[in-house]
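The complex is shown incomplete by one protein chain, all other protein chains being positioned as in the whole.
Labels A, B, C and D are assigned to the chains in the order they are written; within every chain, residues are numbered from 1.
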Amino acid sequence: MTFAWDAPSVDFHALAPEIIVAATLVILLLVDAFTGEDQRWASSSIAGIGLLVALIPIASLAYDGTTRIMFGGGYVVDNYALVLKALFLLSGYVVVLLSTNYIAEGDYWEGEYYQMILASVLGMMVMASARDLVSIFVALELLSIPAYMMAAWRKRDLKSDEAGLKYYLMGVFASAVMLYGMSVIYGYTGSTLLADIAPKIGALATSTPLVTLGIVFVVIGFAFKVSAVPFHTWAPDTYEGAPTPVTAFLAVASKAAGFVALLTLLFVGFWPRHDVWEPLIWVLSAATMFVGNFIALRQTNVIRMLAYSGIAQAGYMLAPLAVAGASPEAASQALHSIVIYLVIYAAMNLGAFAVVLAVARKTRSAESDSFGGLFSYAPGLTVCMSIFLFSLAGIPPAAGWFAKLGIFQALASAGTTSGYVLAVIVALNSVIAFAYYGRLMRIMWMEDAPDGDVSPIRVPWSITAALVLTVGVTLVWGVLPGLVTHFTDPITLLAVGR
Amino acid sequence: MLINQFLFLGAILFCIGVYGVLVRRNLVLVLMSIELILNAVNINLVAFGAMWHATDPANLSGQVFALFVIAVAAAEVGVGLALVLMIFRNRQSIDADDVDLLKG
Amino acid sequence: MPTLLDKVWIIPAVMAASFLLILFLGKRLGTKATAGIGIAAVSLCLVFSVITAGQWINRVNHPPTGEALASDIRQANGLTPQTPEEIESEINSATKDSGETVGAGDAQPSSESQAATESGAATTSEGGHSSEGSHETVPPVVRTVTWFEIGPIHFEAGTLVDGLTAMMLVTVSIISLLVHIYSTEYLRGDVRYTHYYAFLSLFTASMLFYVMSSNTLQMLVGWELVGLCSFGLIGHWWEDKKNSDAALKAFLTNRVGDMGLIIGVTITFFAAGATSFNVLHINEYALSPGANTTLLLVGALCLFGGVTSKSGQFPLHTWLPDAMAGPTPVSALIHAATMVVAGVYLIARLYAVFFEGLGIGSSSLHYVAFIGGFTTIMGGALAFAQTDLKKVLAYSTISQLGYMVMALGVGAWTAGVFHLFTHAFFKACLFLGAGSVSHACHHTFDMREMGGLRKHMKSTHITFLIATLALAGIAPLAGFWSKDEILAGAQQGQEHAYTLMLVFGLITAFMTAAYMGRAYWMTFWGEYRGHGTPHESPKVITIPLWILAICAVLFGFLNLPAFFNAPSWATTRFEHFVEPTFAFPAVEHPEFTPWLAVVSTILAVAGLAAAYLYYERNKGPHGLTQRNRLAKGGYTFLENKYYLDTLYTDIIAADTKGPLARAAYWFNQNVLDGIIDGASAVTKKVSGVVYHGVDQMVVDGVVNGTGLVSEESGQFLRRMQTGKVQQYAAILFAGVVVLAGVLVFVV
Amino acid sequence: MKDFLNSWGLSLAIFVPLVGAVVMLVIPKAKEQLHKVIALATSLVVALVGVLLLANFAYDDGKTLQFVVNKSWIPFINARYELGIDGISLPMIALTMLVVPLCIIYSWNHFPEPKNPKAFLILILILETGMIGTFCAQDLILFFVFFEVVLLPMYFMIGVWGGEKRRYAAMKFFLYTLFGSALMIVSFMALYFLSDKVPVAGGGFAHTWSMQELPVAAAGISTTAALWIFGGMFMGFGIKVPMFPFHTWLPDAHTQAPTVGSVILAAVLLKLGTYGFVRIALPILPHAAEKWAPFIGLLAVIGIVYGALCCLAQTDMKRLIAFSSVAHMGFVMLGIATLTDFGINAAIFGMVAHGLITGMLFFVAGSAKERFHTLDIARLGGMLKQMPRMGWILGFSAMASLGLPGLAGFWGEFPAILSAYNPGGNLNAGLFRVYMVVAALGTVLAAAYLLWLYQRVAFGTPKEEFAHDPHVHDVTFTEYVAWVPMLVLIVVLGFFPNILFHVTNPAVTHMVSAMGLGS
Partner (left out) sequence: MLALLVAQNIAFYVIAALIVFGALRVVTCKNLVHAALWLVLVLAGVAAQYILVAAEFVAITQILVYLGAIVVLFLFGIMLTRAKTGTDTDLDHGSGKKIISGVIGLLLLGIMGYALWDEYRGQEIGNLTVQRTAAVSDSIFSTYLLPFEVISVLLLAALIGAIVLARRD
């Protein structure tokens, strides 16, 4: 046993995006410390620029194209990680855009808010590359803890407090369960490295109860993160109570991070034990779709509706995982379909929240009724919202159809009965889902403004920018899905394809 | 010693913690119960770490993992208490049951 | 030689052009021009039709031979044999199929074929054969173009001209022309004068189109189009719901029959090899030795469904009396002379199918003959109970149509078709006469408000009388000849097997005379019972009546039986020129039977006399009811007694016939009509149940129910979301327990 | 020209309306007249493209795909931008291109409440893109996309411009169709994966979505799987048709939709379903189709009778016409279910005929509604007296609808009945003959409800409440312009059915023989 410490080789190019985001955080901290109240507006710009700048090394890494493995396999920068990092950065950027006016006008803590966003985005980026239980755990906490606080950012608002507390408590419970599972996995395999875990838990033909327990617990931890039923209970409350941009962030980026972790864990670490997690995911997926959609049918608040819709969407995204183990092809299909879904989901859901934000600037409400007559005084917003809702419902030519198509494709590619049954469940649910999307659309297009106030809405530039971005992406991808698949095509995860 | 001694201790502690978070209405007590759960996990990690260390002296992951968990637990408790304080300031109560504005 | 036989399509095209002209320009051109266009067009049609008929006669007299014959045959049945051998065999099989084969003529070698024996029937009667039966194979002139193509098959549209077609063309054109002329006066000042003439033109076009169709599909088109015109003209005065009801009833009842027709066309199409709708092709198939007689039977019965409704056969005849709601000239044209015989024409055209399918040649009783016979009696009985002159004529039409169907049913093809021909004229005359009467009597047809019109309307009276006598079958008017042929056919057909039909026929002969007599006497004799003073109709009305009356007198001689030893150019000309010789079964040609002619004439006279006694001599102020008859018993006792003595049985018959007729009428109105009305009522009921009970409750209910269940389960699940964070935690941990538990213990 | 058409013709036809819509999007709402002109001009340009396509279509070679475009679209799943039309698609495309301009003309002066011509016309143009695209697509994914695109504008058209219960109707329409298409896409997926891989352009093999390749590629699918796949497609297409018992969205949608919406719905949208059967379900899975056919036939004839019975119970004219669609589409489906060239030709003819005729009926109903502000049959009457021309047109359309020979409707019904006598493949002829008889009964019922409608609406004298209503005037100029082409076509097709059969027959014959079911 030597005590000579070998400095680990660090590939700074590979870490550059993370470093840039961290640096931006520090810069923000300094800017905050050395400027007065009246210059706080700069925070959002700095945060936004930082997030965009971080895309540059991502682009260069992608251009380079080599897979970079660090820390003994604990941290991997490959196409998969890059695509998702880009997604996180862009979603973060859009959230910053959405937040700019909201936070500035609401007299909330501005500089610190953007620091929270940056910290959380950093956690997500780490998550995309983490291939080690410890890294995954730490990344999860880094992305979660700032998020807990952001949810409670409107400090004097009881609902916001409540949202933060609930999110925090449920998050901690779930991460405790997950940690226990991780400890068991570590105990069984003696390693925290996913690449080492896989062969060990796959050594036996069938699972042992302990491994099963570990896998189930870990998966449940992330099922919470992606708000799968029955671990979804926090989501509607938190979404409703949290500041709307934060809600958008949680609904999109945070959920995506959960899926990223799940994908990494299942495909790299737990791949050989798909006999355990496939049925688990199957049940979660089906339950998530049905419960999410059914409850969403009864919602009167748009954000809450979007929350439940987001739960249901998570169910769709989980679905391919339920059959991913059938064959390498199915696994590959599942991986791609989920990543594509995440990317498209980010665009359409962020867009939907952007519209809600814009409308709420006038109506000061997110109740469905307040959307009445929107078409008469804000036709642009109405059309945008309709595009997003159609996209969420999976109706061409908005991009959502391609996302859902990918899900169907992945389910069908397995060629198993359970896959087809789940595909039919997805199909049924997309119909149920349209009932509430359509209802909202109906209110916007076909009903009258509740108070007869039809003065137009002034949409600030930042939200306009966010809308242009998301609408554009939603439509262009819907018509030319090749643009998405161009980026997602090269994705592989290590254990896939063996 | 048997590995299971520690593991069962951990399991018992875990479940007591779960019981605690479910029955305690006072939010500070809920946070305390969370600590029980995290400690249970740490017992597991350390015990497993010791077990693997015994076979492979280079394997220290269990202990390291436990250290990370402790650090994160500290952060979590800090954040949790901050949230509880804020709740208390706004509502003059830290009864978990009072926090139910959002539902449905 | 350029011949119109190739281009008969011009005839309906003229009428169609007239229809379009009137439809689009009629309102602008005014009533005179409208009628003018119509009349001109029909006149042209008549000219063409007569030329066509002439050319056909010429063709029969100078039949084609050799290559021309082969070519005609090829075109006729739509087959295209390639090699000379094939052509030869085609000619042979065609001539064989014609049953009547080459006779003792001079142009072709006689082969004394006994092809008729193929169907197991008796050979043709000696007399018919020796005297005028030199039927050479004269294939119809068929000219086709491709209509549409499905799969490898090219379906053709075309014209078929043979004697039957030519006869129908002439008949339709004549009567249509007369009706056109007649209507200028009758419809004067009508609100929808153009509408009326447009429909008349369309009807004529459709009817002409129908009779010259070379295939069943085309016939179906014509068939439906004439039905449409019937609908439009029955409902001419649609402001009155009664009239539009009648129109609907007519159309719908016909639709029921059309169902059969459609299926029948389908079956015959497939039976004959699924390659062509060509009637000759189908007929040829029916006559071929390998024909599937079961299919033919089913096909024939289905086709007969169409006949039943169109030609007013029992039990789908009830629309016809209601159809009298239309203008009277329409009744004359459509509901007496032409459209209603479309069914009879169908049987005549597809005779091989019926003949082989029903086994007419070997049976003693079958559905078609029986329905025809039954209808003829029933219609006659019903005519007694009518007080509306047009309804009497309507039931009479039903009865006569039954006669024709019966004739075809017993194998007396020529007789049936001949009766169709003669009937068209005298029945049209009767209807137009009735119209004339009504024109005089303030547009009523109620015979109780008429009477004594012979003094006021001489022309109408005489023509009506002639037509009545013709209808009653009094020699030597047209009706006598045709009716007698039918009776002879029934008597001699298939070795006297159709005795029942003969009985039916004889009873009807009596009844026809009786009810016509009744109508005649009630209308023209006695005292005028209506309002105002009746007056003779103008010439525009009476001239058509006269023309028709003359036809009713003369046209019977067109088929003068050989019995009378007239010169051959005057003997059985109708049979000679009209009866098909190609793809036609071996039908019999019954001889003129003097005793039958005498009996039937006696019956007819007796019928007239009975009616005279009953309705004329026994008249009271409202002299119809028995009560009045008894009250006035003493007054006319002697005379009555005298006649009662001599014609005792007839009076008994009349007495019983009164109640019988009334009972039959009651049955007709309440049961048969009730069934039809009931069917529609039940359909409506059912539709209500289906719509409200099934569609809205069950089918839609399931849909809405699914939505409701979804929403409710959403509501239930929503209640689980209490807002209490520890409950959420409980759900979370319970989820952990369940999922982990199941997987740990199961996997 | 020919080359240009070959490579760009179909894309133009599909996307020109979209371009028009985008142009209109940027023009302010207030310039209504300009919007109308642009919309009409766009649709006329499309119609012109259509005429060029018609003129350059090789009719004798109707069985092969023409104007083919085949470009990479979504390489990831090997979905391609593959367009092409043959004799089966051509009539449907022509119908669409005809109906849309007529609808725009019809709307010219009477936009339904709440007006807003800009939005309304944009929706119509988007609808046109979707419809033409669906008929041109030769790739299942592309087909699916266009199939769905059609939903959106229709949903809004019903929901915004519709009648009293428009929201319910719009939602029902959408959910129903979505349900079907969701199952349909699952089927497509299964088809995609279970069929054999085919060689691709860049070398190698891949699964395919191409409707041209799938009939061969899908031959290896197991019987059970094929049955399920067909079942999914059956739901997707059957709901759109709509077949009994999935029809209940139709009466609501039709009743509530604005006139133009009803017309397009009846004329084109319903055909998407039947077209799907003919284009996709039958050729690709012939043996499954054979197994399903008796069932489809059964539902079809139930639909015929059931739709007719429901018609008889209606008190609302539009709803009655809507139910008549159920019955008429039953004939179309019966034709398809026979799996014979006869039946399928009839089905395509029936689609076109139904489009024209029912479209006309809805036009008339819409105009009547505009004048009377009600379509309650009991309150109407005497149309022939008050508005003789419209009365005539209604009568004409009703006659056409009941399948009067000599008008277009007949050629949809009669050959369908005929074909049921002798169904293709190993289908049970006895069973189909029973269907035939029931279908024939349906023609009687059709006559009953249509004439009954006509009697109550057109005959008699006008009711007191409307007798002196100045709003009630006869057919206007725009109405004539919109209607005359359809009326003329109904007659022309009625007398010269070969205009259509000539186009469809080669394609259908080829398809049926390619199905290889024997006979």
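The rule we apply is simple: a residue touches a chain if its C-beta (ideal position, glycine included) is under 8 Å from a C-beta of that chain, and two chains touch if they have at least 3 such contacts.
A quick note: this is a predicted structure, and the numbers were derived from the prediction, not measured.
Enquirer: Please provide the labels of all shown chains that the missing chain touches.
Expert: If we consider the entire complex, the absent chain touches A, B, C.
Enquirer: Can you list where chain B touches the absent chain?
Expert: Per the touch rule, chain B residues meeting the hidden chain are 1-9, 11-20, 22-26, 28-29, 31-33, 35-36, 39, 42-43, 46-47, 49-51, 53-55, 57-58, 60-61, 63-64, 66-68, 70-79, 81-86, 88-89, 94-95, 97.
Enquirer: Tell me, which residues in chain A touch the chain that this view leaves out?
Expert: Residues of chain A in touch with the missing chain: 1, 3, 5-8, 10, 22, 25, 29, 70-72, 74-75, 109, 112, 115-116, 119-120, 122-123, 126, 132, 134-135, 137-139, 141-142, 145-146, 148-150, 152-153, 155, 164, 184, 188, 208-210, 212-213.
Enquirer: Provide the residue numbers of chain C that touch the chain removed from this figure.
Expert: On the side of chain C, residues 726, 730, 733-734, 736-737, 740-741, 744-745 touch the unshown chain.
We take it that only the chains that are shown with their structure count from here on.
Enquirer: Spell out the chains that contact chain C while also contacting chain D.
Expert: Chains that touch both chain C and chain D, as defined above, are A.
Enquirer: Between chain A and chain B, what is the separation of their C-alpha centroids in Å?
Expert: Computed from C-alpha means, the inter-chain centre distance equals 26 Å.
Enquirer: Please list all residues of chain D that touch 2 or more other chains.
Expert: 175
Enquirer: Residues of chain B touching 2+ other chains?
Expert: 21, 30, 99-104
Enquirer: Per the contact definition, I'd like the list of chain A residues that touch chain D in the complex.
Expert: So the residues of chain A in touch with chain D come to 336, 375, 379, 390, 393, 395-397, 401-402, 404-406, 408-409, 411-413, 415, 420, 423-424, 426-428, 430-431, 434-435, 438-439, 441-442, 445-446, 480-482, 485, 488-489.
Enquirer: Could you list, by residue number, the parts of chain C that touch chain A in their complex?
Expert: Touch residues, chain C against chain A: 707, 710-711, 713-715, 717-718, 721, 723, 725, 727-729, 731-736, 739-740, 743-745, 747.
Enquirer: Under the touch definition given earlier, write down the residues of chain C that touch chain B in their complex.
Expert: By the definition above, chain C touches chain B via 718-719, 721-726, 729-730, 733.
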